[in-house]
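Missing here: one protein chain of the complex. Every other protein chain is in place.
Then we have subunit A:
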């Protein structure tokens, strides 16, 4: 299965060396997280004292986190992120799954052409299209609304691509049997194909939610009102307001923005790794 099955036991010194190196690189990778959390519980005096300590002598976490939550509408930002990510994901699945089913299980003129279009869509980076999309949103009169944050993403070529792959692996007999049972094509998609391709749905959901929760580029263009900002844009606005001087609350806000995905990741590590590795084709 892997290199290690043929070498089940490393010599003791090699095993120790392995742990030593990985612990050091792991610690280095974690430093920004640790520093962020550490500053988020320090009072201003300790942050600006020119000597290093991980834990504050005076715990100031409550003050910093309260300030982060009250001075910036941080909960609002995170609520916006949740609304936008949920809407995008829901619409993407509703739009992409039927198309993927048609591509995987139905024969029709133009199928190869359609598949080709999906692959071309997969190739186009969304940032390149931002100028026309901005104009389109302006024409539709949806700039500076939730709709502007969601609309450009309602179809995902990657979603169609991934669902099609999984649907193709489901035997045709399943579809035929369902038709004999009198199920409509839509019922076949939502009651049989999507549940059977659940791993693909989960992988895609993680890919989509992580991507859109973290996206700064499009929200920066699409919305101006603070009340509509998703977390990355919100925290950038908070940083600019604070002029970067009030580190404690800023770090507290950063910690809170990063936290939901980190918790979800630690709870479902395997799914996250798989879902985001699949996104490599995108």
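The rule we apply is simple: contacts are C-beta pairs under 8 Å (C-beta built on N, C-alpha and C of every residue); 3 or more make two chains touch, one makes a residue touch a chain; residues count from 1.
To be clear about the criterion, contacts and distances are computed from a predicted model.
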Going by UniProt, what is the name of the one chain that was not included in the view, given "DNA ligase (ATP)", "Spermidine/putrescine import ATP-binding protein PotA", "Sugar ABC transporter permease" or "Formate dehydrogenase subunit alpha"? "Sugar ABC transporter permease"
Going by the contact rule already stated, which one of A:72, A:162 or A:251 would touch the omitted chain in the full complex? A:251
Contacts of subunit A with the absent chain, listed as residue ranges: 1-8, 10, 14-15, 18-19, 21-22, 25-26, 29-33, 35-36, 39, 47-52, 94-96, 98-99, 101-103, 106-111, 114, 117-118, 120-121, 123-125, 127-136, 151-155, 157, 160, 185-186, 189, 210, 213-214, 216-217, 220-221, 231-233, 235-236, 239, 244, 247, 250-251, 253-255, 257-258, 261-262, 265-266, 269-270, 272-273, 276-277, 280-281
